[in-house]
Each structure stands twice: as structure tokens, then as C-alpha cells.
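A single protein chain has been removed from this complex, and every other one stays in its place.
Our next item is chain A:
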Amino acid sequence: MRLSRALTTNTEGREGASRVAPLLSSGVSKGSLPGPYPQTPEERAAAAKKYNLRLEDYQPYPDDGKGYGDYPMLPNRSQQERDPWYSWDHPDLRRNWGESMHWDFDMYTRNRVDTSPSPVDWSTMSKTLLGYLGFMLLMFGLGEVFPMYQPVMPKQYPYNDLYLERGGDPEKQPKPVKHYEI
């Protein structure tokens, strides 16, 4: 249901449908909500004005049916990148009142995804990390295949391998167990 249709009171052609009350009382005029993809240059200019962008800066998402409509495509940069010393209207979000929000604004907040410049460039970082992880995995794998430890033997017990302690018959003579060789 489109909000613009709700704000007008025209309910002809919708027999059986009850009249839907407007969702918002004031402050939202008919042309100020997002609409479909702008086809004509006038629609583009109106959309740029609606989103508080310059006509040259306004770039809608391509019209391939994914559902963006005329929402502007802003650069994919996180809020963490914005100047921390400028006097924003909302300093925690680093945003001014009335400024068009990025489609993924909730992803680009300072608690979440960050696109700030990295100290070294991305390929060097990935190569270093993956190289280190790969090397450790390789070495641990090799250690499983070729184990190396101090030579060990099963434990040797005295008194013919503890014959009496293990419940052997005291009358019978146990088999003599010799743990040494001379």
C-alpha cells in the first residue's frame, strides 16, 4: 500500500477494502518519501532535491529489479572514516540532521563494519596472515604425520609383574618375569 494513496481519500475501485487511515499525521508530505526509479530528468532533479543532494551527486542504484527504487547510491564508506573533530549534529553517529543515509547505514556504524584505511595495504595484510596460518597448519600437519618424542617403553613392575597384588594364587609358583638382559 503506498503512503501517497493513503493520504488522499480516494478509495474508488477498491470495493470490499476498508478505508485505510493515514499512517503519519504531519511532517511527511506526498513527495518526500522514496519512490520508484526516476525515468525522466525532471524526476531525477526532484529526487535529488528530495534527498538533499546536488543533481550531479545524485546517482540512484541501477534499475535491475532488486528493489532500491530511487534511493541514492552513496559511497560505501563507514562512519568511522568521518572527521571526528567536526561538530556533527549526532556526534556518536558522525552524521548531520537531514543528511541522506546510506542504504547500509546500520552496517557502517562505528560499532560494525569499518572501511578506514589500513596501515599496510590489503594484499600485503592478507598475504602475511594467510602465509602465517598456512605455515602453522603445515607444520602441525607434518608433526602429526611424523611424530617425534623421547623413546619410551611400557612400565616395568617388580615381583613378577606384581603377581600376588594382581590376585595371583599364593600356592602356585608364578612365571618368572625378567626385565633385564646381561
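We adopt the following convention: contacts are C-beta pairs under 8 Å (C-beta built on N, C-alpha and C of every residue); 3 or more make two chains touch, one makes a residue touch a chain; residues count from 1.
Keep in mind that, in the parts below, contacts and distances are computed from a predicted model.
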item	value
Per UniProt, the name of the complex member that is left out, chosen from "Phospholipid-transporting ATPase", "Hemoglobin subunit epsilon-1", "Myotubularin phosphatase domain-containing protein" or "NADH dehydrogenase [ubiquinone] 1 beta subcomplex subunit 4"	"NADH dehydrogenase [ubiquinone] 1 beta subcomplex subunit 4"
On chain A, residues whose C-beta touches the chain left out of the figure	2-3, 27-28, 32-34, 36-37, 50-54, 56-57, 64-69, 71, 76-77, 81, 89, 96-101, 103, 105, 113-118, 121-123
